[in-house]
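Every protein chain except one is present and positioned as in the full complex.
Labels A, B and C are assigned to the chains in the order they are written; within every chain, residues are numbered from 1.
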């Protein structure tokens, strides 16, 4: 069962269809599966429901799929940095379901872990709890949130081996590990593709069982959204 | 806030009282907080409720607390290897609450993660589901299980730094990371105590926020329960 | 001539497919790993927190930090990864394991499975069995057809259940049986074993498949 594909387009072959649900890792532009998103755009697949913490920015990340109007609905926690998004949303062309960031992260983890629903304090007494079951535990109110699954998860990792074991680098980890567990099929782009046995098995964050296809994203250009620096003394 | 203590006894000082709930990491005798268990025994604290996947063996691990009858109740998934346990249980001197292993692991994770309850397929239609809420999601039945917390968690790790960041080695990881998150206070014994900055921050499994006290378990003797080997060709 | 334990394990190994992730229970199921066909890649999961389980170590190489769910010393492979028990059972509960092969005391024609307690006897606990049968995509039971004169393929389990309606296939020393919505079906019979013998030793309503294989 060879998991390694030569490029993003071949790795996505046969996996895309209109109206599907796709999870895409990343926080802002950090740790996003940029090559896989570009390849999705090229296929022209449409009416997508995208589960991703953010919606990219104009011309980068998921912003690319918004430009081409391939997205029907976003499930996100924050979409502030995207003019295309704002235009389509205000024109009623794009649906959005806001989830608190921690609830979104936990819903994805739950989906991958076979947990159909869980209770959280987050959002109790707010719009987020409307229409959802509430229940008291130890005298405190909690709201029920459901697990999320996707037809396809696309993730970015720092290093991966031919078995699909993944490790992430610094804050580029973010949503990628949970999404890898919650896609019926998960495709990973990795900056360094290595042989099995090269990564210390105690350091692996995503075991290969969760990754069906993997590509080497050589020489990837990674964007910085907000370059903040301090002066040298 | 110095987290490093000189030995198990001083690390537990002020934390123990009768009738408390203690979580103890480990699977079988693998990755158990052996020094901390011995120190708990020496204090004579009693009527303990212990949450641990197993109950040790005679003379090792939690078996030591059973010998001295310090345990009132165990919450475990499997207690097969312990004669003291069997005797006390059959004499009605020891309570046991069996949890499926995955449910136990998830209840502990949920406790530490602020999730008071979740649904699982595990145990539906069995004794385990009796008296628990059941609910259907997508036409399938699930049972509600609640989060678990403890007054104290004692865990074992391979390496730890002075901030309390922990890494585990091979299958000695098991229940330790979740338990570290679910104790009001968590005390860790580590085989290698190192300075901050020594462990690659991408490799840390338990961030120091979860560990209040830490001791160096130098030259620890680790037991093997079932020595199985193959012959050299 | 009923199958031996080794033959039962070899038959169970035919349920493996290339790329499968598999959890093997204690006892006869453990033997299945000896029959993985050459050229087929199968990763074994150990529910205490390991994927890619290797064979027992050479004498002197035992590592107390490296055990399987049966608490036996084992080894790692180039594909190995380690994770916590919560992550391990997230993997199991979430349906990521393709196949679980485990032993049983009783299996009912509706797929119910009992393998963890006998009322009145000391209860050791279910360990990870309830999670495995509830979560794994395909559950194959490997057991003797009859134990101490007691039938084990039943209309209804008399022992407390490990899981309800969870078994997909049973392999015994006498044959191979599928379990589905339409009940239990014999699809293979061990050499020199007769339909009559199987019927006599089975309480469950049993259909014999049209394309039944008599080994």
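Just so it is clear, contacts are C-beta pairs under 8 Å (C-beta built on N, C-alpha and C of every residue); 3 or more make two chains touch, one makes a residue touch a chain.
All figures in this text were calculated on a predicted structure; none of them were measured in a lab.
Trainee: For the full complex, can you list every visible chain touched by the one that's not shown?
Mentor: Listed by label, the shown chains it touches are A, B.
Trainee: Identify the residue among A:84, A:120 or A:162 that touches the chain left out of the display.
Mentor: Missing-chain contact among the listed residues: A:120.
Trainee: With the missing chain put back, one of B:13, B:90, B:196 or B:218 would touch it. Which one?
Mentor: B:196
Trainee: Considering the entire assembly, which residues of subunit B contact the chain that has been omitted?
Mentor: Looking at subunit B, the ones touching the missing chain are residues 1, 109, 111-115, 161, 163, 165, 181, 195-197, 201-202, 204, 207-210.
Trainee: Spell out the interface residues on subunit A facing the chain that's missing from view.
Mentor: 27-31, 53, 76-81, 86, 89-90, 96, 98, 100-106, 108-109, 120-128, 158, 168-178, 205, 222-232
The working rule: only the chains that are shown with their structure count from here on.
Trainee: How big is the gap, in whole Å, between where the Cα atoms of subunit A centre and where those of subunit C centre?
Mentor: Whole-Å distance between the two chain centres: 35.
Trainee: Subunit B to subunit C: how many Å between their CA centres?
Mentor: Computed value for the inter-centroid distance: 28 Å.
Trainee: Hunt down the residues of subunit A that sit against at least two other chains at once, touch-wise.
Mentor: Those would be 113-115, 201-202.
Trainee: Give me the residues of subunit C that touch two or more other chains.
Mentor: 76, 82-83, 89-90, 92-93, 135
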